[in-house]
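So that we are looking at the same thing, I have put the structure below in C-alpha cells.
The complex is shown incomplete by one protein chain, all other protein chains being positioned as in the whole.
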Amino acid sequence: MSLNDALKIKDWMVKIRRHIHQYPELGYQEYETSDFIKKKLGELKIPFREAAKTGIIADIKRDGTKRIALRADIDALPIQEGNDIPYKSKNFGKMHACGHDAHTTMLLGAAKILKGIKRGPNIRLLFQPSEEKLPGGALSMIKDGALKGVDEIYAIHVDPDIPIGTIKTRAGIMMASADEMDIKIIGKGGHASSPNKAVDPIYISSLFVNAVQSIISRLSSPLSPVVITISAINGGNIYNVIPENVDMKGTVRTLSDNTHKMVIRMIKRLLKHITGMYNAKYELDYRIGYPILINSNGGVEKFKDVCKGFLRFKIMKNPIMGGEDFAWYLRERKGAFAFIGVRNEKKGIIYPLHHPKFNIDEDVLPYGAALLAKLASK
Amino acid sequence: MSLNDALKIKDWMVKIRRHIHQYPELGYQEYETSDFIKKKLGELKIPFREAAKTGIIADIKRDGTKRIALRADIDALPIQEGNDIPYKSKNFGKMHACGHDAHTTMLLGAAKILKGIKRGPNIRLLFQPSEEKLPGGALSMIKDGALKGVDEIYAIHVDPDIPIGTIKTRAGIMMASADEMDIKIIGKGGHASSPNKAVDPIYISSLFVNAVQSIISRLSSPLSPVVITISAINGGNIYNVIPENVDMKGTVRTLSDNTHKMVIRMIKRLLKHITGMYNAKYELDYRIGYPILINSNGGVEKFKDVCKGFLRFKIMKNPIMGGEDFAWYLRERKGAFAFIGVRNEKKGIIYPLHHPKFNIDEDVLPYGAALLAKLASK
Amino acid sequence: MSLNDALKIKDWMVKIRRHIHQYPELGYQEYETSDFIKKKLGELKIPFREAAKTGIIADIKRDGTKRIALRADIDALPIQEGNDIPYKSKNFGKMHACGHDAHTTMLLGAAKILKGIKRGPNIRLLFQPSEEKLPGGALSMIKDGALKGVDEIYAIHVDPDIPIGTIKTRAGIMMASADEMDIKIIGKGGHASSPNKAVDPIYISSLFVNAVQSIISRLSSPLSPVVITISAINGGNIYNVIPENVDMKGTVRTLSDNTHKMVIRMIKRLLKHITGMYNAKYELDYRIGYPILINSNGGVEKFKDVCKGFLRFKIMKNPIMGGEDFAWYLRERKGAFAFIGVRNEKKGIIYPLHHPKFNIDEDVLPYGAALLAKLASK
Partner (left out) sequence: MSLNDALKIKDWMVKIRRHIHQYPELGYQEYETSDFIKKKLGELKIPFREAAKTGIIADIKRDGTKRIALRADIDALPIQEGNDIPYKSKNFGKMHACGHDAHTTMLLGAAKILKGIKRGPNIRLLFQPSEEKLPGGALSMIKDGALKGVDEIYAIHVDPDIPIGTIKTRAGIMMASADEMDIKIIGKGGHASSPNKAVDPIYISSLFVNAVQSIISRLSSPLSPVVITISAINGGNIYNVIPENVDMKGTVRTLSDNTHKMVIRMIKRLLKHITGMYNAKYELDYRIGYPILINSNGGVEKFKDVCKGFLRFKIMKNPIMGGEDFAWYLRERKGAFAFIGVRNEKKGIIYPLHHPKFNIDEDVLPYGAALLAKLASK
C-alpha cells in the first residue's frame, strides 16, 4: 500500500470533495452530507450505522486483533463563500471554510484503499457531525459507541499555513481547551442626564473587560499560556437613555487544567464583586467546551513513522491556542491529531481557515488518504 | 382676563388636545398636526405663515408697541403608548409622551382668549417642530424669522413631578446644554485565540468608557455640574472572533460654557491617546445640541407676577441637567421658561415624561392657557 | 463706635500680630501663644478661663440680654516661612501661613474697643486651638462650654484672593465637609517574576484609585458638588519584589449630607469588593472631619448690615470646597462666617493661604477689629 494507490483514486476523490463542497450544512443539520457519505459507503460495501443524529460509524473488518479508528468531521460554517469556482457553495451563507469536505473525502479515500486489503488491524471509520459548535459532536459520537472496541484513534486537519506535502504535530499538549461564555450585566436603566438614579451597565462592563486582563497578567503562571477574549459587547442604542443591560460573549483558551479551573473561578469572582460594587447583577452562562488536546507519544511516533518516504514530518515547537473537539477522543484512547499542509502559493491557496476565500490544494487528497490508510495499517 | 376665561374654553381645549394626542408625528414630519393647527388658527381668524418646514408663525396685532412671543413645540416621540384611554395614539410606535400635545393646545387656548382683547402688546405665536431632536427645531424657526420684531419670549412645559396648580422656574441658568456623540473605535479583527495579532476594539473601548469618568471627577470644577454618559456600546456578535469595530453613543450635559468646551476637548484628547496606545483609530461625530437655558431675571419676575392669585409659584433651588431647545430663543431675546405641574395621584397621573404611561391632568389646560395669556398681556 | 476707634489702636495690633507671627505653634501646642493672649486679656482686665487644653474663653459683661460670641483660631502650620521680613517666624518649620495670627489680633482689637462700651449685648471671646487638624479644636471648645449662654456666633478669615477692604460670604451652605482617610491594601508579597504566587497590592490599589472616580461621575447627583482625592500612595521600594502592602491617604469634601453618607458607604463598598476580587484585604481608617459650614440667613444679613460705610460686601455665588471647623459652632448656634480681603498687589501681598510666602496687608487689622466689634454690638 503506497501513495500510488491513493493517486489512482484522486479523480474519484476530487469529485466527492467538490460535491460535498457545493452543499455545505451546519452542525447537526448535515442530512444531505450524511446521505451522500452513506451512498459512497454502500458503493464500497462497507457496513455502517447512524450515530450522533447525523453522524455515521462504519467498520472494516480485517484479520488483525486490534481496532484503529479514523475520524473525519463533516459540518460546515455559517460563512458566505467568496471563491469564484465552478463548485462554489450552493447553500447561501454556508461554506466548507474549514476543510471538513476534504477530511470527509480523504477518509472515504482511505476506506476505498483499505477495503481491498484483508491483512491488518480492524478499522473504524467515524464521520462526525458538528465539530464547529461547543461542546463538539465528538461527545455525542462517543456516547453512541464510537470508541467501543477501539484501541487507537487518528485524525488529520488541513492547514493553509504549511505547504502541501507537510505534516505537523507534537507529543503531549498540542491544542488548547476552548470554552464559551455569555455574560449579562444587569443594571438599572434611566435618563442619561441622571446617572445617579440609574445603575450604568456600560460603565460596569468596562470595569469587567478591563479586570479580566489581570487574570492573565497577574493570576496565571507566565509559563501557562491562556487567552481570555471578550469578543462581543452590546448594550443600549440611543443617546439619552442608560440601558438596562449589557450583553457580552467571550472565549477562554488554556493549556493546563489548573489554569483552566482558575480562570473559570476568577471570571465568576470578578463578576460577583464588580457588580457588587454598584448594586448591579449578572448572569453568566459559562460552557466548558473542547478539552486540551493531548497526543500520546506513541501516536505521534506512528505519524512520524508512516510519513517516511512521502511527507515531510515536523514537530511543532509549541502548542497552539486553537481548539478541536478531537480532544474528547484522545481523553479516552491513545492516538494523535496532526495538521496536513494545503498551502500552495502558485495556485493561490493562501487564505486562512474560516476565510471566505479559503481553499485547498486538492493534491492533499491522495496524500491524506494514503496517510490515513497507513495509520490504520499497523 | 382671568382663569375664568380659560375655564370657559376648557372643553374646546380638551377636544383639541385629544385629537393631537391621537395623531402623534415625529420631528419635521408633523404634517397633519401642522394642518390641524392651521385649521384652528383659521377658525380664530389669526393670520399665519409656515416656517421651519412643518412649523407655523402666527401674529395677533394689538394696540401695544412691544411684541411678546409664546412658543409651543408640536412633535411627538418614537414610543409606543401604554395608556388604555379612548384617545390613545393611533400612530403605531409614536406617542405624545412629552406633553407637546398639551403645549400646543394651551397656546391655541391662549390665542383664543387673547384674540378678543385689543389692548396690550402684540402677540407672536410660535408652533415649533422637532424639539426632541438635536439641534432642535427652534434654530430653524429663528432662521425663518420667528424672533423678528419680538421683544420677549415665554414657554411652559408640563411636569409630572409637581402637582397640578404649580409653576416652577428659576432666574439665570435653569437647564443644561445637551450634546450627542457617535464614536467608532476602529481596531483590527482576528481570531479570539490570537489577541496579539488583532487590535481589540472592545478592550480599547473599555479604557475609554472608564477614562471618561475622570473628566468629571478630576478635570471639571466640583462646582460646575456636568454629565457625560456613554449610553450605547455595540461591537461583535460571536464567540471566537475579535470584531473590527465598536460603536458607542453618548450625551454630554453642562451648565457652564467653560466646562462645555473643556469636555469636548477632553473627549477628543482621550480618544486620540487611548487609540494611540494600541495603534487603533477612531471616528468621532460630536454634535453640539441645545445650549444652556438661561432665563432673564425680568422674565422670571413676570412669571412670578402673573401667577399671583391662581397658581403656586416656586423658585427652583438648582438648575436641572435636562436640556430644551427653547434655550436658543433665550440666547436672542429676554424671557423665561417654566414648568407647569400636571401631577395628580388621585387620577393616576404619576408617570414621568417619556414613559409609555405618561399622561396629564387635563385641568392643566385652562391653567396653562390663562398663564400664557397673562404673560403676553404686560 | 466706628472704624476710627480701630485705627487708633492699629499700632498696638500690629505689634501683637507680629509677636504672634514670630512664635507660631502647632495645634494643641499653642502654650506660648495662649500665655501671650492671657497677658493681653489681663492688661485689658477681661476675665477668662482655659478651655480645650490651650484655648481661652473670655467674657465681657454689658447691659444687654443676649450674648454674642466671636471666635479666633490661634494655631499655626508645619510650613517653613519663606518671607524675608523682620518679624519672620523664629520657630523652625512652623509658620502662621493661614493668618490665624491676624484672627487672634483682630479679636483682641475688638475686645479693646468693646471693653469701654457698656451698652450692648454681652460678649464671649473664643480663642480656639487646633483649627488645622481634624476634627478641629472647635469641638473641644464646645465640649468645654464655649457656647453656653451664647445666642449668636461670628468669625472672619483673611483671604488673599480678594482685595483689602472687602468682605465675602453667603447664606446657607458656604464651605464643604472635610474628612480624611487612611487606606491600607494588604496583599501578599513575593518575587516580581512570579506575580501568580503573590497578591499584588499595587495593581489592586490602581483599580481602587480608578473606581473611586465613578463615585463622583456616576453615583452622586451632578448638582451635588463632591471631591474625593487620593492624595498619597506608597508601597514597595525595590525592583524585583512585589510588596506586601500599599498605603493610601485621601480626603473627601461634600456640600450635602446625603452625598456625604453615600461617599463613605461607597468607599467601603469599593474597597470590600476590589480586594475581594483578588483575595486581598484592606484596612480603612475613615475620619469624619469638619461638617458642612452653613451660615444662617440672619447672620449673613448682619454682616451685610455692619459692613455698610466702610467695607465692600459681596455675596459668593457658589460655596467653596474648602473646610473650616467653625462649622461645628454653626451647627449649634445662629451666626455666620466670612472672608475678609488681605490682597494688596502693590505691597506684594499675592500669595495663597498655606504658601511659604503668604502674608497679609496689615491694614486689615483695624478693618477686622471694627467689623467684629460691630457684629457684637447689635
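Each chain carries a letter (A, B and C) given by its place in the written order, and its residues are counted from 1.
Assume a residue touches a chain if its C-beta (ideal position, glycine included) is under 8 Å from a C-beta of that chain, and two chains touch if they have at least 3 such contacts.
Just so it is clear, the structure is predicted and the values come from calculations on it, not from any experiment.
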| item | value |
| --- | --- |
| Among shown chains, those touching the left-out chain | A, B, C |
| Residue among C:Met1, C:Ile233 or C:Leu284 that touches the chain left out of view | C:Ile233 |
| Given C:Asp200, C:Asp325 or C:Asp361, the one touching the chain that is not displayed | C:Asp200 |
| Selected from B:Leu108, B:Ile167, B:Met181 or B:Leu207 as touching the chain missing from the view | B:Leu207 |
| Given B:Lys66, B:Lys90, B:Lys118 or B:Arg269, the one touching the chain that is not displayed | B:Arg269 |
| Hidden partner interface residues of chain B, rising order | 193-196, 200, 203, 207, 211, 214, 217-222, 269-270, 272-274, 276-278 |
| Absent-chain interface as seen on chain C, which is shown | 176, 178, 180-181, 191-195, 200, 202-203, 205-207, 209-210, 213, 227, 229-243, 246, 249-251, 253, 320-323, 354 |
| In chain A, positions touching the absent partner | 210, 212-218, 222-223, 225-228, 253, 318-321 |
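The rule we apply is simple: only the chains that are shown with their structure count from here on.
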| item | value |
| --- | --- |
| Chain A-chain B separation of Cα centroids, rounded to whole Å | 55 |
| Shared-contact residues (touching 2 or more other chains) in chain A | 193-195, 200, 203, 207 |
